[in-house]
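The complex is shown incomplete by one protein chain, all other protein chains being positioned as in the whole.
In order of appearance the chains are A and B, and numbering begins at 1 in each one.
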Amino acid sequence: MKEFVCIVCPKGCRLRVDEENAYSVTGNSCERGASYGRQEASAPTRTIASTVAVENGFYRRCPVKINAPIPKELIFEAMRTLEGVCLKAPVKQGQIVVKNVCGTGADFITERAMKEGDYE
Amino acid sequence: MFDVAIIGCGIVGAALAFELSQYDLSVAVLEKENDVSCGASRANSGILHAGYDPQPGTLMAKLNVEGSILSEKLCRELGVVYGHCGSLVLAFSEKEMQTAAELYERGVQNGVKGLEIWDAETTKNREPGISEKVAGALYAPSAAVVIPWEYTLALAETAVCNGVDIRLESAVTGIEKMVDGYRLQTQTGNVEARYVVNAAGLYADEIHNMISAAAFRIIPERGEYYLLDKKMVNMVRHVLFQCPTAAGKGVLIAPTTHGNVIIGPNNEQIDSRDDVATTGQGLETVRNHAQKSVPHLPLNENIRNFSGIRASSDQNDFIIAEAKDAPGFFDLAGIKSPGLTAAPAIAKMAVELLEGAGLKLKEKPKFLPRPKRTHFTELRQDEKRALIENRPEFGHMICRCERVTEGEILEALHAPIPPRSVDAIKRRCNAGLGRCQGGFCAPRVVELLARELKISPLEVLQDTAGSYILSSETKEGSCHE
Partner (left out) sequence: MNDAYELVVIGGGPAGLAAACSAWEAGLRQILLVERDRELGGILNQCIHNGFGLHYFKTELTGPEYAGRFIEMLAQTGVDVALDTMVLEVTKDKCVHLMNKTDGYRIIQAKAIVLAMGCRERTRGAIAIPGSRAAGILTAGAAQRYVNIEGYMPGRRVLILGSGDIGLIMARRMTLEGAKVLACVELMPYSGGLARNIAQCLQDYDIPLYLSHTIVDIRGKGRVEGATVARVDQKRKPIPGTEMNFDCDTILLSVGLIPENELSRSAGVAIDNHTNGAFVDETMETGVPGIFACGNVVHVHDLVDFVTAESLKAGSAAAAYVLQDRVNSKRYADIRNGGGISYTVPQRLSDLQTEKSLEILFRVNRVFGAAAIVVQSAGRPLARFKREHLAPGEMEKITLPRKLLGELGSAGLDISIEEET
């Protein structure tokens, strides 16, 4: 039995999900909660954001995000794909920084444009 | 070989360096920290006492009153803001009114001018914010406030502009007698001098004992403070003391020349000579005592706590003398309160002692002031406009709370004693000492300091050695070495 707080709305129902019983959910007040409960108990996913180095850019770092949820257990491996990445300014918003992160089909993309500029 | 080597660049060492720099002498100051004014001189109440408190006949009494008179002119010459607010010793009972009267008598005996005893009504009229229970006060018009590190810096910088060699990060680790003087082993190499003056504050006994038989012991006594937001500037008009009890001078509440209100200190004997932490207990003591003077103290307007350690000694007075078994070696030790006030007088007395020991004093024909620094926020509108037109770096404001511009930070970076840390910049131009305590400006100051010192931001210090601000680049830093 897995227990956690539903995060879909501020109510925060305490969900109980029985993984041995087709992931049936109790404690929810709505169908969205049930759906979240099933997903979170069986195959939790997350979105993550980070930054990568920029050469000759307005700032030294450009924020990037994963453009689709990935399995929670791949978070740190996904973060490692950003190591050593260095973008060259100017950078477009939505530019793909790492394609098909850890084989998930999701990409790391830039969150903003970044023009060239002076920085230390 | 130097004529004089001074050990320690707190207010006493700096005041002596300033005095000696007026003469044709070669003078070195050896300071163990990475900036001047790092010991007790940085973290104290900043009061220039009138002089009724020390026992008549002591050096403390004599030099307090002399220093009080010297300091006003000195601050003006040096460009140090002098807050001439006067002080009150508040009395809350008949017994305390008697104590106030005793202090009055003592003050008169010490040569303090202008002292008055006020009744309850006068006291409340002149200080509307204080407790209803006040019975009266001893008023001392000659008391004043300064920012102690501004004062120390001004003295030290002027000394540097007039040829004194101030060496930072140069702790003295050993002293040897030479034929015609002393050899000091320091962290930046040996220094030889005909005369040595020990102004090493909390370490004065250790320095003394390197060359002379133990004669006194420094007893560290820590005091903790609150510093209130400038919004509270009208809370008090004078320095508010409480009647001395067996425990000490009591807790004071005073305006500062920056417009803040300082509250403290307590008094706690500690073993360490440099543990400037604040403690829950200490701050509570300060709070409880301070409420007596001003009930409902707005401590939610606190912007910073800090503590300082007094270099008290096991003697009853300042220790200002040549070491009997080490001719040419002079102690200026045990300089606790009223040390800040007495400093210029201590320096003059030290110069007399040096002269008496054979130091030839020839006044320099030309004595240079330290470079004037811009205080952007105090300029008139037309002055601001003209300044930015000529020097655009003054058009870029870095510290929003204190209104400090990039131009002022650059001036600070090129001061006669260049800053080596973020806090050293703060002490020279006030960037970061406002209500957000550097929250907004610190990254920018770090950047400017790194650029100026040609180091990586990772090497920038908050304050003293080892106080690194940043630990590494974020993981993905690859094209940045």
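Points to keep in mind about this one:
One rule holds for everything that comes next: a contact is a pair of C-beta atoms (placed from the backbone, for glycine too) under 8 Å apart; a residue touches a chain by one contact, two chains touch by 3 or more.
Given the structure is predicted, the values throughout are model-derived calculations rather than measurements.
The missing chain, though absent from the view, touches A, B when the full complex is examined. Touch with the chain omitted from the figure is made, among B:N302, B:S337 or B:N430, by B:N302.
From the options B:Y226, B:F241 or B:F329, the residue with contact to the chain not on display is B:Y226.
Looking at B:M397, B:A412, B:A431 or B:L449, the residue that reaches the missing chain in the full complex is B:M397. In the full complex, the hidden chain is touched by chain B at residues 226-227, 274-280, 282-283, 299-300, 302-306, 381, 384-385, 388-389, 392-393, 395-397, 400, 403, 435-440, 442-443, 447, 457-458, 461-475, 477, 480.
Take chain A: the residues that touch the chain left off the picture are 4-5, 7, 10-12, 29, 46-51, 53, 58-61, 63, 65, 72, 75-76, 79, 93, 111-113.
To be clear about the criterion, only the chains that are shown with their structure count from here on.
With centres defined as mean CA coordinates, chain B is found 52 Å away from chain A.
Of all residues in chain A, only 50-53, 55, 60-61, 79, 82-86, 120 touch chain B in the complex they form.
By the touch rule above, chain B contacts chain A in their complex via residues 447, 450-451, 457, 474-480.
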